[in-house]
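Our next item is chain A:
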Amino acid sequence: GKSEETEKEPVTDTTVDADATPETSKEKWLYLNASLPLNYDPAVGASSVDSSIMINVYDNLVFTEIDGTVIPHVATEWTESEDGLSYTFKIRDDIKFHNGDPLDAYDVAFSMNRALEIGQGFSYLWVNYVDRAEATDPTTVVFYLNKTYGVFVSTLTRLSILNEELVMANKVDGPYGEFGDYGMNWLSTNDAGSGPYKTESINIAENVTCSKFDDYWMEWDENAPDGFTFQAVNETATVRTMLGNKELSITDEWQTQDSLNAMAEIDGVEVTNIYSGAVATFEMNTKKAPTDCIHFRKCLAYLFDYDTAINYVYPGTKRTGPISASYEGSDPDVFLYPFDKAKAKEELEQSKYADNPGEHTVEIHYSADVPDEEKLALLLQEAAAELGINVTITATPWSTMIANAATIESTPSISVMYPSDSYSEAGSVLNLRYHSATTGSALQFEWLQDEAIDTEIEAALGEQDKDKRLSMYKDIQSNLVEACPSIWVLEWPEQRAYRADLFTWPEAEAEKNAPIMGRCLYFRTIKFK
Partner candidate 1 sequence: MVEQKQPILRIEDLYINYKVYGGYSYVIDGLNLNVFPGEKIALVGESGCGKTTTVKSILRVLPKQAKIAGGSIVFDGHDVLNIKPNELNEVRRRKMSMIFQDPTASLNPVFTIGKQISDSIKYSGLADRKDKKAIKERAIQALNDCSMPDPERIMGNYPFQLSGGMRQRVCIAMALATASKFMIADEPTTNLDVTIQDQVLKLIRNLTDEKDMSLILITHSMGVARMMADRICVMYAGNIVENAKTEELLEKPQHPYTVGLMNSIPKLTGDSILSGIPGRLPSYLTPPPGCRFSTRCPHAFDSCFVKKPPFYDIGNGHQVACYLHDKSVPQSIKEEAVSNE
Partner candidate 2 sequence: MSKKNEKTANTSVASRSAVRWDNIKRNWYMFSRNKISVVGFVAVILIILVAIFQQYIAPYPEHSSAYTNFSAAKLSPNSQYWLGTDASGRDVLSRIIFSFRGALIMGVGVIMVAAPVGVIMGLLAGYYKGRIVSTIIMRVVDIFLSLPSLVLALAISAIFTPTLFHSMMAITVSWWAWYARLVYGAASSIRNEYYIQSAELIGASRKHIIFREILPNCWFTILTKMTLDMGIVILMGASLSFVGLGAQPPKPDLGTMISDGYKLLPDAWWLTIFPAAAIMLIVLSFNLLGDGIADMLNAKEV
Partner candidate 3 sequence: MNEMANSVTSINSQATGDNVLVVNNMKKYFSTKDKDCFVKAIDDISFTVRRNEVVGLVGESGSGKSTTAYSIMGMHSITSGEVIFKGQDISMLAIKRPKSLKREIQIVFQDPGTSLNPQRKIGEIISMPLRVHNIVPRSQTEKRARELLDLVGLPQDCYYKSPRSLGGGEKQLVAIARALTTNPSLMILDEPTSALDVSIQAKIITTLMELREQFDMSYLFITHDMSLMRNIADRIAIMYLGRIMEMAPTADFFEKPQHPYTKMLVSSIPVVLQEEEDLKPVQVESQGEIPSPVNVPPGCRFNTRCPEKFESCLVDEPQMVKVFPDHYVSCHMHDPRT
C-alpha cells in the first residue's frame, strides 16, 4: 500500500511470538534440512535455500511452471514497448500481504528499486539493464530499461514483491539516505510477503518455520502442507537417521551418493533426480599455467573418465555440454569430449608443456561441503598421473573458493563447481558463466575474458526474438566447446531423498524440471496422502 495514507496503522509483525504458538498438530508438516543461516531478505539472498524460501513466502510478477514455462502470476498481462526499453505490467488487485495489507503496483516498483539500490542477491539480473520501476496507478507498473533485454520477463520470476509500508515502517538508520537501511535488518528475521506461506519463527542458525497463509489469493488443496521447517542439520549420518525416523521429510541436495543409496533403502523413502540445470564443471583457469594452454586444457578434457563418473560417482546421470538440456536453447548436438587417452596424449604433445608436463602442478580445488566432488577430482588425478601430469586436490571451504576467485594468481588451475542459474534460458548461464563481467567472482573461475564471446552473449540477451535468441545461444555453445575453458562432466541432478510414503511431490515426479534454483521446493502443490 501507499505509505502516506495508512501511516497510522500499527505495524504487525508477521512472526508470531513463540510462546503464544498453539501446539498445532503437525501432521501435514514438511521438515527439511539445510545449511543455515540463510539470507531471509529477498534482496540479499541468492542461495538455493534462500530461493526456495522466497518462492514460498513471496509472490512474483510471473511464475515459472515445473516445465519452465513462464506464466502470469501477480501480473495479469504485460506489454513491451517497441524499442524494447520499457515494460508495462498490469497486476491483480485481490492479493493480500500476510499482515492483511493489499498488494499494489507501488509495492512492485518499490521492490524492484530496492533490489537495484541494495545491489545484492538476484539484483545482478537487472542492475545492468533496468533503470528504474514506476507505478503509474495501483495496478500498473512500468519498468524502464537501459538497453534491450530479451529475457527480462523471465527474470522477473526472481523479483519478490515486498510490502513497502511494512518494510519502511521497520527501517532503521542505514546507508540508503531517506530509506535508512531499507528495512534490511528487520527483513533478515521477518517477512513482508504475500506468498502461500508466512513466517512463524526464525532462529537464524537453527531453524526457520513457516505456516500456511490461509488468506492466500490462490486456492489451497486440502492436503497441502500446513507448513514447513528448515533445520540446520548437515551431518549426513544425522540426516539419514532423521529421515528414517520421519523427523525429516525432504533432504537437501548435498547428500553424498553413498548416503543417498543408504537412504533409498529406507521404506517409503525415494530419491529425486531433479535436473535443475546444474552441470558438474571443472572450471579451468585459462590465464594461468598450465591450463592457459588450450591444448593442455583439451588434453585434460580427454583425460576425464566420464563413464566412470556417470556409472559410479553419479549413477544414472547423463553427459552434457556447456549448457544443461534443461535450459531452452541448449544444443543437444554439441561436441562432447570423450575419454580418450590417445587423443589426450596428442593434445599434450601439441601444448606448451609437452616437454615437461609435470613442471606445473594442476591444483584442483573442490568445495569441502560436497565430498562427491573429490571422487571426480580423483578420477582426473589418476588418469593425469599416467601422462606425467602432476595433480593435487584440495578440499576448500566455500569462502576460500570465493576468495580464490578474486585474482588470476589465486585462482587454482581447476575449481570444481556445479553452477546453475535463475531463469530457464541458456543465456542465463552463458552470461553468468562466461561473460567477462563475472570474472573475479566465484561465478567464473575460467577468466575466459574472450571479447568475441562477450559480444555474442550480449547480442543474444538483447535479442528480443526468442527463436533468434535460442539459435544464437547454440553458436556460443560450440564456440565455447572449441575454447574448452571447462570440462563439462555431467548433468548434475538435485538428488534429494524424501518420504514418498507421506506425500506426493509433483516436482519430484515431473519428467523435466525448470532449471531454476530452488524452484523444486514449491510446497503449495505438494499433497499429503
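How were these picked? Simply put, all candidates are chains of the complex that A comes from, given by their letters.
The criterion applied here is as follows: contacts are C-beta pairs under 8 Å (C-beta built on N, C-alpha and C of every residue); 3 or more make two chains touch, one makes a residue touch a chain; residues count from 1.
Being a predicted model, the structure only gives us computed values, none of them experimental.
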item: Touching chain, any copy counted, for chain A within the complex - options 1, 2 or 3; value: 2
item: Complex interface listing, chain A residues touching candidate 2; value: 235-237, 256, 258-259, 262, 308, 311-313, 368, 371, 374-375, 377-379, 381-382, 384-385, 391-397, 400
